[in-house]
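As you look at this complex, bear in mind that one protein chain is not there, while each of the others sits in place.
Now for chain A:
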């Protein structure tokens, strides 16, 4: 069973930036873009495991800090020509609070 867990407020995440939720099963990276869209994916690049939360965010994409793979924040999929997927997590925002389905 999964349930909604309150994580933080939108303002806690920098615009075009991210925060990390530490977790035994692998860290989760929470991103915010300039449209105030929030995304949650595994903090682990499908290429060599780089921490995606540390990358530069633009549009709906993050560039991995290790070797610049580009990951689609909405799906977790690597953009062409690369292949791979950092799993995505369900997330909702209510009254400025960010919830993750964990």
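Points to keep in mind about this one:
Basically, contacts are C-beta pairs under 8 Å (C-beta built on N, C-alpha and C of every residue); 3 or more make two chains touch, one makes a residue touch a chain; residues count from 1.
Methods note: contacts and distances are computed from a predicted model.
Entry comment: the absent subunit's protein name, as recorded by UniProt, is "Assimilatory nitrite reductase (NAD(P)H) large subunit", drawn from "Assimilatory nitrite reductase (NAD(P)H) large subunit", "ABC-2 type transport system ATP-binding protein", "Na+/H+ antiporter subunit G" or "2-hydroxyacyl-CoA dehydratase". Residues of chain A that touch the chain left out of view are 1-3, 5-8, 12-17, 19-25, 27, 30, 33-35, 48-51, 54-59, 61, 63, 65-68, 70, 76, 81, 85, 87-90, 100-102.
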